[in-house]
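The complex is shown incomplete by one protein chain, all other protein chains being positioned as in the whole.
For reference, chains read A and B in written order, and residue numbers begin at 1 within each chain.
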């Protein structure tokens, strides 16, 4: 059971109090009624499913009730950081030759092969 | 007398305290504190089980949780019966019944033992290769027979009458393991001021100090120091000491699951005491002090009863006062077995010989053996044993030689060295590293905030262990914010080093394929099986594990993993670290389902939600149905009525007089703020600006993709206040959906949402007499059609309490919905019942509600829609504001697939035979004679007998349905094909006059 830092409550709380709410930083187009089919598909249906860092929305539904944003590593399932809704998307991409700007407690990406052995 | 093998003066149990128990029907006496294993050994019983595959007779191997063989069934009574309990862990209580497993008809004569004679046919991978063909035989013969033969133990047949507790706990420092290292670490952390939880799986703390009587700490016997330290810790307010508690799972962010055995050792537990308690601990820091597990020697026929680990023999002697035999042989590759031999010898047991596979035992051991009169054969091997139900002899040769010597023995103790217990560290996702110098895997790269101390960290010397543990306790406390008084490091001294020994097969354990040198006792895996796996092309240790099942039994290979790995590495011609260790997984030891379930069973498995009127409805004989977590009154049968009759009567009564219905479960949301209407404009397809206070409107809510999400009546209480209703099942998700849009897409709006579902008890009064029934109860509202027409809402007093009164209808009749604060619901319901009586009106349940609304073609979202219907598909296009610039779903509705011709549309169906009621979910076709698979046009969503229409009615989704009005379609069923005519959705009062009553 994970701990998730709620940026509104200012503390780590049990995963049991939270609910995931899909990808973050996908703004509903202001002129949504006028957008093309392709633009609507992009907005509503298509998601990246990255291996590594993903920007997500979570809700502290059994806590303060707020939606907020989180950066999570889809490989390690680790929350890298959380921040309030409306705050800008943090840039966690590493500069060339520099280690990623992850918190000190994060760890190298763990692959299935490394954990389970290689199927040969 | 508690057994012939109990040595007077030896051990720590109190002779005065005894307990009676039975094993396979025979009665034995144990001492308080005995495990089943120690008590049986005291009585000379080594044979405690049969192996899984070959059904070979097996005795106890260990004295701890790593036990692979002595799995027993323990029961208090017929319901309290648990299979696969380790005899080495289970403490004896008075009156306990113990049974052996995996044997028929008896433990000493087991028909399944024929598998052993047939063992050449049961080589590793046997199952994968043998049961391949014919294909049909798999389901009919192979699988049922294998399932019958497989599995250990017998599940209890009755429901478990015990209860189980659970507890979340937080601490600064969690210490896993209460041996010398764990105790020293916990004490240091606690003295620094940290909150500490110390968990140990044994009844008393001390770990290896149970047997290692050579260890001294702070000038006293190690075990005595452990008890003293444990008492000190128990007395500290910031320490929780949990004995009989196994940390079995280590999860992300220092979350550790532990199982506490609360009453399994007590003869007559208190009624309230749980059997086991699940601890879910969140620790800032974890100190892993899990010690080491001794490995057996891998040699021919090393599985006979009476052959056991040297440390186990020492535990049985030094803690339980039990000699494992009278003529004991020793076969070892490690110094620690010498200590066991010396202890036994000093207790009066004959040590027949020490066979040491090494050339040079540790310093001074040979001299000490000589002085005790024990013969030692170095550089020798045991190549055979005899004895069917108990070991009787061992045959010894020089390593590489053939000159045999045979020794008569009644027990054989072995040790090939110690495996650091890195399970918890590995579960924390830390990476183990192979230490070539000492030939063992040790904690390497740490992933979580934890540290390993003691022998599980490869620290051998007791003084070094105590220093390391004390330092770790201080450091972990400091890292969790506590740096109070530092503890002095205890001074320790021990007699042997934990390092050294060997892994893999000893001389004489092959390569001859007929030799059964067991690596994994529980799964009957021999050294030859691992070699075979390699020969057959398995090169990954994970494949070898699965092919041979080595380490896959309930003990998870605590004894066998390293041996198996060493044998595989040798066969592969690669080094041990290159072959690599398999992954350790939770649980460390088996955990009962009860522990995992905790209190979530029976009445509190899940919340059962009841409305404020539930008790009154129950008293009136209502039958209830489950709607999510809610209990809703389904129908109200009168004497002699079945459901059908009751529903028909209720339906008739509502349309001829009136009925009253408990609608309390309907979701309700109060939408408040100056932008409330603007917000609802965005959430619903309808427009809300024109709705005046005191009026209601039916609204539809879409998802962004254009499909119907929920519906309900919304009343405007004031300019800035709306009373929104949702479906019963949709209440939580609609609230979540609205909050989502409000917080993240429309945060500029000044409006707030509050769930009021449970604030209001709701009584719907429906039917031509509804006004006459309701009027006398209502103060402050003129109920005339002119003053309070259909779709009105007003704040009023009903039965003297503040209420919200709605003039709405889900039946097509004149109707009111009385909302009163929930605590008043029951009393107002009774008042309505009293007022209704003179009119012959009756209460009605959800079934009648369903029929009445279907008669009027009112849809139920989630029944007549399934998340793929647009408002137009559902015949509700009128509810979509055509001029609105925006609402959730506005763009989705314009998608090409949502506006194409021929979409499935909701229509009515009339069976040609009016007496046939269709089945909900039944498929609809145009031509019942077309070849299969037929082209399905749609399906029935609602179907009822309508007493008021005098025939069956149905709603259905049909492709291009509204263009098919009047056409005949067909519903093919297994036994017949039903002809139906497509109709509109209104079956009663097509003009709709009654609602305006």
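Heads up, the rule we're going with is that a contact is a pair of C-beta atoms (placed from the backbone, for glycine too) under 8 Å apart; a residue touches a chain by one contact, two chains touch by 3 or more.
FYI, contacts and distances are computed from a predicted model.
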Next item on the list: Assign the chain not included in the display its UniProt protein name, restricting the answer to "Ferrous iron transport protein A", "Formylmethanofuran dehydrogenase subunit C", "Peptidoglycan-associated lipoprotein" or "Sarcosine oxidase subunit gamma".
Entry: "Sarcosine oxidase subunit gamma"
Note to self: I'm checking contacts with the chain that's been left out. Which of B:12, B:97 or B:610 qualifies?
What the structure shows: B:610
Note to self: Using the document's definition of touch, tell me which of B:484, B:590, B:621 or B:673 contacts the absent chain.
What the structure shows: B:673
Margin query: Looking at the full complex, which residue from B:372, B:600, B:643 or B:899 touches the chain that isn't shown here?
Written below: B:600
Notebook entry, point to check: Looking at A:1, A:20 or A:41, which residue reaches the missing chain?
Noted result: A:1
Checklist line | Per the touch definition above, residue among A:29, A:63 or A:90 touching the missing chain | finding: A:63
Margin query: Residue by residue, what part of chain B touches the chain that was omitted?
Written below: 163, 165-170, 195, 272-274, 277, 280, 282, 598-600, 603-604, 606-612, 615, 629-630, 670, 672-674, 750-752, 754-760, 775-779, 798-801, 820-828, 831, 834
Item checked: chain A, residues in touch with the chain not shown (by the definition above) -> 1, 8-11, 13-14, 16-17, 62-66
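Following the convention adopted for this analysis, only the chains that are shown with their structure count from here on.
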Check: If you look only at chain B, which of its residues touch chain A in the complex?
Finding: 251-253, 255, 280, 282, 429, 447, 449, 539-542, 580, 582-583, 704-705, 736, 739-740, 743-745, 747, 885-886, 890-892, 894-896
Notebook entry, point to check: If you look only at chain A, which of its residues touch chain B in the complex?
Noted result: 1-3, 19, 21, 27-28, 32-33, 35, 37, 40, 44, 57, 59, 61, 65-67, 77-78, 85-86, 105, 107, 110, 115-120
